[in-house]
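Structure incoming, see below.
Entry: chain A
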Amino acid sequence: MSEEEVIKAISENFGELVVESKVLRPKKVSITVKPEGLVSIATFLRDSLGFDHPLGAGAIDYPAENKIQMVYYIWSMNRRMLIMLRADTPRDNPRLPTLSSVWDQMNLHEREAWEMFGIVFEGHPRLEHLLLPEDWEEGVYPLRKDYKLPER
Partner candidate 1 sequence: MVVSEAKEIMRISWGPQHPMSGQFRFILETDGENVYEIIPDFGFTHRGIEKILEYRTFVQGIVPFERLAMVDAANVGLAYVRAIEDAAGIEVPKRAQYIRTILCEISRINSHLYAIGLAAEAAGGYPAIFLWTTADRELFLDLAEMLTGARWSYAFFIPGGVRADIPEGFKERALKVLSYFEKRLIAYRDSWLENEIWLTRSRGVGRLSAEDAIKLGAAGPSLRGSGVELDMRKEEKYEAYEELNFKVAVQKEGDCQARFMVRFLEMIESTKIIRQALENLPPGPFKKPVPPKLPKGEGFARVETARGEMDVHVILDGSDKPYRVKVCAPSFRNLYVISKLPKLTKILVADVPVVIWSFDPWYLDADR
Partner candidate 2 sequence: MLIDERCIVMAELPIPIPIPLPEWVVEFIALNWETLLKIIIIPGLAFILLFELVAVWFERKFLADAMLRIGPLYCGRVAGWLQLIADALKLTVKELFAPKGAHKVLFYAVPVFAPTIPALAVVLIPFGPDWILFRAGGAGLLLFFALTSLIPVLTILAGWASNNKYTIIGALRSAYLYIAAEMPLFIAAAGVVILAGTFDLVEIVELQSKMWFAIPQFIGFITFFIAMLGASERVPFDIPVAEQELVLGWRTEYTGIAFGLLMTVEYACLLAWSLLFITLYLGGYQGPPILGPGTASGIFWMLVKLGIVVAIAIFLRVVFPRYRIDQALRLGWRYLIPLALLNIFLTLAMKPYMLALLK
């Protein structure tokens, strides 16, 4: 099943939920999804399309378009293909459903995205600080563009 078939399979089952899907590089597919369909598409990817090996997840802050994009990198072991599952949320009140039920490892990546970008993940078992110290003051999200690094 090459890249196009994966995109076709997803668009058939979740037509309207998929905002945009394109083939970045040979064997690398990028799919942007509405937040509501995130969990269903993720379970579909894992169970029927065989994307079982999670690599990581991170967020990107676009203050110009007032959105934060969360990207999940998943690798399929038998298809030898990588998929980047993306979901956009508004910048002022970022909320996303958690994928830790689908891929267990996303639990840690979502905690990091929460403390660095402020994305609140509904249903996340334990939203706590992962990398930052416990006494990091609330509301300050270091990886956002408006947090300026003190220039030496």
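Operating definition for what follows: a contact is a pair of C-beta atoms (placed from the backbone, for glycine too) under 8 Å apart; a residue touches a chain by one contact, two chains touch by 3 or more; residues count from 1.
With respect to how the candidates were assembled, all candidates are chains of the complex that A comes from, given by their letters.
On a predicted model such as this, the values are computed, not experimentally measured, just so you know.
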> In the complex, what candidate makes contact with chain A, out of 1 or 2?
Replying inline: 1
>> Under the stated contact criterion, what part of chain A meets candidate 1 in this complex?
In response: 24-25, 27-28, 52-56, 58, 60-61, 71, 73, 77, 80, 82, 84, 103-105, 108, 129-133, 142-143, 147, 149, 151
